[in-house]
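Now for chain A:
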Amino acid sequence: MAFFFEVLIGGLMAGVMYSLVALGFVLIFKASGVFNFAQGAMVLFAGLFFVGFTELGVPTWLSLLLTVGVMVLLAVAVERLVLRHLVNQEGIILFMATIGVSFFLDGFGQTIWGSNVKQLDIGIPTDPIFLMDGEILIQSFDLWAALVAGTLLASLVVFQKTRTGRALRAVADDHQAAQSVGIPLNVIWIIVWAIAGLVALVAGVMWGSKLGMQPAIVSLALKALPVLILGGFTSIPGAIIGGLIIGAGEKLAEVYIGPLVGGGIENWFAYVLALAFLLIRPQGLFGEKLIERV
Partner candidate 1 sequence: MSAPEKNIGDILLKVENISLSFGGVKALTDISFEIREREILAIIGPNGAGKSSMLNCINGFYHPQQGTITYRGEKRKQMRPHEAAKQGIARTFQNIALFKGMSTLDNIMTGRLLKMKSGLFTSAIYKGPAEREQIEHREFCERIIDFLEIEAIRKVPVGRLPYGLQKRVELARALAAEPTLLLLDEPMAGMNLEEKQDMCRFILDVNDEFGTTICLIEHDMGVVMDISDRVVVLDYGRKIGDGIPDEVKSSQAVIDAYLGVQH
Partner candidate 2 sequence: MSETSGQPDGRDPLGRDTIPKFFAYNAQHRRDRPAMREKALGIWQAWSWGEVDARVRDLAGGLAALGLKRGDKVTIIGDNRPELYWAMAASQSLGAIPVPVYQDSVADEIQYVIEHAEARFAVVENQEQVDKLLSILDRLPMLEIIAYSDPRGLRHYGQPFLRNLADVTKQGAAYNAAHPGFIDAEIARGSGNDLAIICYTSGTTGRPKGVMLSHDNVVRSANLAVAFDKLNENDQVLAYLPMAWVGDNFLSYVESAVTGFCMNCPESADTVLQDLREVGPTYFFAPPRIWENLLTTVMIRMEDASAIKRRMFHFFIGLARRAGRNILEGKPVALTDRLLYALGEILVYGPLKNVLGLSRLRLAYTAGEAIGPDIFDFFRALGINLKQLYGQTECTVYLCMHTDTDVIPDTVGPPAPGVELRIDEKTGEVLFRSPGVFVGYYKNDAATAETKTADGWVHTGDAGVFTDNGHLRIIDRAKDVGRLTDGALFAPKYVENKLKFFPHIKEAVAFGDGRDHVAAFINIDLAAVGSWAERNGLSYTSYADLAGRPEVYALIRGCIEQVNRDLSSDSSMTASQIKRFLVLHKELDADDGELTRTRKVRRSTIAERYGALIEALYSGQPSIAVEAKITFEDGRTGTFKANLKVDEATTYSTMRKAG
């Protein structure tokens, strides 16, 4: 039993990481209807800049601040150079555009900072913690990750209640209407991409600390896709819970079902689960069911 819990907790912690990436997707999708394929690349991009700055000897706090600046600039650039010109285009075209952005970020980040694996240590303790008289072992790093993710989520919830947050909700609901009551669409997009960038930065730092900063993070970030299918593309709680389910599910499946089928479940379990979900509940756990008057 203790072993089960250990696996479960480990899985949940990994799930938090997925959730962080999925959160970025949801924010942008809700506000602009754009499926941002580049979210994974943004995680790597932000992480590379942060590591890069620290390796140059910049203090951690300043590196963090500088990277925030970089992500905000990125948001402005994306709005100016891409979104503004594609306004009112089909969703698929915007999606293609974000694929382009994704490859650019991937390549540009590595051009500047190199493509070798970088170690990242920002001083988060990594000692194991034993629970229940040493029966269960968890990584203190994982606890930290959960704490950071929780804080991030809480501040997002508060943000939603602000005037800007309300404007975001309005834009998410109806572009035309939002503009007509005086909400500047471009500014909103910049804000959304900047927030998604911040979320990416947090995710990048956490993942980098755990796995080292490496290009493979981009493909790992694609695990967010099944998370979204599970949680619903428009739901912030959905992104969180979806991430936890996928994280815990794949670890448990690996340990308990893996031996029966020869292992390797962890890599595709999430996608199969998502597929099953598409069949049963296509709008996801928390997604909005589209109600249309006919």
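Couple of notes before you dig in:
The rule we apply is simple: a contact is a pair of C-beta atoms (placed from the backbone, for glycine too) under 8 Å apart; a residue touches a chain by one contact, two chains touch by 3 or more; residues count from 1.
Per the selection procedure, all candidates are chains of the complex that A comes from, given by their letters.
Bear in mind the structure is a predicted one, so any value in this text is a computation, not a measurement.
Applying the touch definition to chain A and the options 1 or 2 in this complex singles out candidate 1.
Every residue of chain A that touches candidate 1 in the complex is listed here, in rising order: 158-159, 161-167, 169-170, 173-174, 176-185, 288, 291, 293.
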